[in-house]
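Heads up, the thing below is written out as structure tokens.
Just one protein chain is left out here, and the rest sit where they should.
And now, chain A:
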Amino acid sequence: MTTPSPTRPCGAAVPRSRAAIDAAAAAVGLPIPEACRSGVEANLELLESHVRRMRAEDGE
């Protein structure tokens, strides 16, 4: 088991900018209340770190 598992990156990215987040939210019909925005942004940052790790882009 020395060969890394393939991930076949699809090119999709976690929405991070305000515009990208709003577009993703509109696409799934989920308006984001202002009170949630900072928490959602922080969680999207965390998810992006997991995408990097899953794709072995973080050096693991």
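The rule we apply is simple: a contact is a pair of C-beta atoms (placed from the backbone, for glycine too) under 8 Å apart; a residue touches a chain by one contact, two chains touch by 3 or more; residues count from 1.
To be clear about the criterion, contacts and distances are computed from a predicted model.
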Options "ATP synthase subunit b", "AtzE family amidohydrolase", "NAD(P)H-dependent oxidoreductase" or "Membrane protein": UniProt name of the undisplayed chain: "AtzE family amidohydrolase"
Where the missing chain touches chain A, by residue: 1-2, 4-15, 21, 24-25, 28-33, 35-36, 39-40, 42-44, 46-47, 50-51, 53-56, 60
